[in-house]
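Yeah, one chain of the complex is gone here, protein chain that is, but the others are all in their spots.
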Amino acid sequence: MIDQPDNRERQEAGQRMYDLIVELYPICRSITGNGVRETLEIIGKHIPLQLVEVPTGTRVFDWEIPREWNARDAFIKNAAGDKIIDFKKLNLHLLNYSIPVHQKISLGELKQHLYTIPEKPDLVPYRTSYYQERWGFCMSQNQLDSLEDGEYEVYVDTSLEKGHLTYGEYYIRGETDDEVLISTHVCHPSLCNDNLSGIAVATFLAGEISKTSPRYSYRFLFIPGTIGSIAWLSRNESRLPHIKHGLVITLLGDDSGFTYKCSRQGDATIDRITTYYLRKRFKENSKTIDFIPYGYDERQYCSPGINLPVGCLTRNPYGTFPEYHTSADNLQFVKPERLYESLKVLRELMDMVEKNDTYINLNPKCEPQLGKRGLYDKLGGRSDSKTMQLAILWVLNQSDGDNDLLDIVQKSDIDFQLIAEAAEKLKESKLLKTVR
Amino acid sequence: MIDQPDNRERQEAGQRMYDLIVELYPICRSITGNGVRETLEIIGKHIPLQLVEVPTGTRVFDWEIPREWNARDAFIKNAAGDKIIDFKKLNLHLLNYSIPVHQKISLGELKQHLYTIPEKPDLVPYRTSYYQERWGFCMSQNQLDSLEDGEYEVYVDTSLEKGHLTYGEYYIRGETDDEVLISTHVCHPSLCNDNLSGIAVATFLAGEISKTSPRYSYRFLFIPGTIGSIAWLSRNESRLPHIKHGLVITLLGDDSGFTYKCSRQGDATIDRITTYYLRKRFKENSKTIDFIPYGYDERQYCSPGINLPVGCLTRNPYGTFPEYHTSADNLQFVKPERLYESLKVLRELMDMVEKNDTYINLNPKCEPQLGKRGLYDKLGGRSDSKTMQLAILWVLNQSDGDNDLLDIVQKSDIDFQLIAEAAEKLKESKLLKTVR
Partner (left out) sequence: MIDQPDNRERQEAGQRMYDLIVELYPICRSITGNGVRETLEIIGKHIPLQLVEVPTGTRVFDWEIPREWNARDAFIKNAAGDKIIDFKKLNLHLLNYSIPVHQKISLGELKQHLYTIPEKPDLVPYRTSYYQERWGFCMSQNQLDSLEDGEYEVYVDTSLEKGHLTYGEYYIRGETDDEVLISTHVCHPSLCNDNLSGIAVATFLAGEISKTSPRYSYRFLFIPGTIGSIAWLSRNESRLPHIKHGLVITLLGDDSGFTYKCSRQGDATIDRITTYYLRKRFKENSKTIDFIPYGYDERQYCSPGINLPVGCLTRNPYGTFPEYHTSADNLQFVKPERLYESLKVLRELMDMVEKNDTYINLNPKCEPQLGKRGLYDKLGGRSDSKTMQLAILWVLNQSDGDNDLLDIVQKSDIDFQLIAEAAEKLKESKLLKTVR
C-alpha cells in the first residue's frame, strides 16, 4: 500500500523537489565526470544512493566506456578582451565533451565551432560531441549575428582522460524479489525539465517508497543516458528476469499534460495500468502513444534482445516543446506544483502496480453464498444494487487466473480502488487466492 | 428442422400462453413451497414435466437447501379492525419468506416492518428475505403516508420448516446426446413479466420442439432462481459437458425490443447466432450486451468453474423498466402478441442452432464441376449470378472444417437459410460432410 492521504510533509514535497533542482542546476553534468558524481552525492543526502564507477575502456555490449570528461573553464574573448561567452555563467555555452583549446582565431574560423538555433534566435542550444573529438561553443543566433570581425581568443580548459563512468543505484527490498525499475538520466547539464525534474521526482518517490513495506522490490537508477543504461544492463543481465514493471521518467516539471509511451511489448501490465490511469484521471489532457525506438533510455530497455516491460512517462514528450534542449529549459520552466503532481501520479501508479494481482476464485462452481460471510446485503428483491456488491460479483466471476484486477476494472467499469477492496475482502473470506 | 410455417394452432399460441399466465398469476411462489409445486403441476398439463424434490439441508456447492416456506394468510388490520393489507388479495404484500407473527403494535413499530418505493408512490414493491429471519409487509408509499397513529394488528400465518426445494425438468431426446439448455425461474409470486412470461414461453417452446425430431436433445428447467440453478448444477455436473448451447429466458411479454446478454465465454455459438439473428431481424430495435455477473441464473451457469455457453434472452433487461419487481408487473403489462413473438424468436433461434453445422469440402482442390451435378446454371458468360449459386460457392470455399455456416453467412452476407440450403444440396451431392 503505497498511496496514502496527503499530509503536510507530502504537500511540501513540491517545494523541496524544486529546491533540489535549484541546487543541482549550476552543475555541469555529462555522461562521465565530476558533475555526475557531485549530482549523485547531493541526491545521496536524500536517499542512500550507491555510486557505481565503471572504468574507461570497459566493454558494455557493443559499446566501450569512453574517457572521462571534466570541464573547469571555458570562454571566448573578443579583440577588446571582453568575455563574450563564459562557461561559468552558463555551462550550456560549452559544447559538451569539448576537447581543450586555447588560441586566437579569426571570426571566420570561430564560426566553424559555434552552434546556434537560427529559428529560435534568443536561445542557446545544448549540444554534445561524445564520440568525435572536437571543440565548440553554443550561443544564441542573435549573439552570433552581432559578432564583429576581428581576432577572438578561445579558451577551453577540459580534460578527456582515462577515468570512469559513474551512476547511482538505490534498491529497496520488498516482500518479493520481483522488482519495479525506475530509471532517470543524469547526464544533462543546466537543463531543468530535462532532466533535473526527473531526478528530483525519482529521488522523492524513492524516499517515500522506502518508508512503506512494498510487495515489489524497487530499483532506482540515476544514470547517464544511453551509455549509462547500456552499462547497467550489460552488468546486470541476471537481474533482468526479475524486472516485472518499469518506467523511464523525465520531463516532469512543466505545465503540460502527461504522455505515456508504451513499452515495446505494448501490452505490458505497466502499459495497461498507466494508460488506464491517465485516461481515467486526466481524460483528454493526457495521452498514450505506441513505442517508438527513439527518446530516452527506454530505447535500451526495449531493445529487442532486452525487451523489458519499461515504458516512459513524461509531460510534453521528447523533443516536442520549444524549450527542449535550450537555455529556456531553466528554473522558470519548471514549477513546484507540477513536480508535486508528477510525484503524486507516480505514487498512485505504483500503488496500482502493487495491488494489481491476478486471483483464483476458490469457490468457482456457482456463486458462493455471500450472505453467510457478511458480504451481501441481506434484504433481497431490491432493484438497486450497491457498487461494492457488484465489485464482489465481478471479482468472483472473473478470477479464473487469466484476468488481473485491471482486466476486471475494464470489463466492469468499476473504479480500481473499489475492485481492489472487493478482492481484499474476498481474500480475507478465503474465497480468493493470489496466482503466483 | 424446428422452424415451420405458422399455422392457426401456432398463431393461437399467444393467447394460450396468456391464459396460462392468468392461471398462474394468483399463486404465491417462492424459492420453495407449495406455490412452486402448484405452478409446476399446471405446467405439467402442457408438457410431461418431471418434478424433483431436494430436501432441506442438502449441500449444493457452497449453499444449503433452506427450510421450506409456505404462506397461508397475512393481513394488517387498523384500530377499527379493517384489513388495510390482505395477502389474499395481492401476495406481493407479504415479505416473501416472512416468519409468522401475530401481535398488536403501534404505527411506529409497524413501520419498521414495512417496505415501499418512495419514488413510485403508487406501487407495491416485491421484497424477499430468504436468508435472514424477519417478518414484513410491502405496500405503496401512498398507503404508508395515509396510515394514522394507533394500534395495528399484524397477522402472518406462514411456516418455515424442513421440507424440500422443488424444480421441474423436461428432457426431449434428440438425435445426439449433445444438448440445448433452456432455463427459466419459477420463484416469483404475482409478477407477470418476471417471470410468468418466461414460464409460458418455455412451456410452449418445449411443447413445439417435442413434436419435431431435433438433432440436439433439449433440456427445459423450471427452477427457483439462484438456489434452484445451483441445486441443479450441483446434482448434474456429469451432464454439463453435453450442454452445447443454452439460454436463460425471462421478461418476454412486454412491448419492448429484445436484449441478448452474451454468455461469459462471449463468443459461444449461441452468442454469435443470437447476436446475428436479432440484428438481422430487428436491427436497432434489439441489442446485444456483454456478460455481466448479475441478473438471473446465467450468473450460476456462467460462474468461472461452470462456464457454460448460456446467454440470457429478455426484452427489457433485468431491473431497467419501472414496472420491474412491483405490483405494476401485472396482467396488463404482458400481451399475447408479444408472448407469441417471443416464442417465434426462440423457435427461429433453435432452428439456426440445429442447422448451424461445420462442414468439410470433400473436393477441396479447385472447384468441383457443379454443372455435371445439376448445381450450376448452364449458360456461361452472363454477368449476373444467382444468389443460390453464390451460396454454393461460398459454402464450398469456406468449408475447411474451421468455419461454421454462421461464419460463412457473415463473410458472404447471404441469408442464413439460403446458406443452410446450399450446404444441404452439397451434402446431398456428396461434396460436403459434417465435421463431428
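Labels for the chains are A and B, by order of writing; each one numbers its residues from 1.
In this section, a residue touches a chain if its C-beta (ideal position, glycine included) is under 8 Å from a C-beta of that chain, and two chains touch if they have at least 3 such contacts.
The shown structure was predicted, so the numbers you read here are calculated from the model rather than taken from an experiment.
Touch with the chain omitted from the figure is made, among A:32, A:91, A:128 or A:412, by A:128. Of the listed residues B:143, B:256, B:288 or B:363, the one in contact with the hidden chain in the full complex is B:363. Within the whole complex, the absent chain has one touching residue among B:258, B:296, B:394 or B:416, and that is B:394. Residues 60-63, 96, 125-132, 226, 229-230, 233-234, 264, 290, 292-294, 299-300, 302-306, 319, 324-325 are the ones on chain A that touch the missing chain. Contact residues of chain B toward the unshown chain are 361, 363-369, 371-372, 378-385, 390, 393-394, 396-400, 411-412.
By definition in this document, only the chains that are shown with their structure count from here on.
Note: centroid distance chain A to chain B, computed from Cα atoms, is 55 Å.
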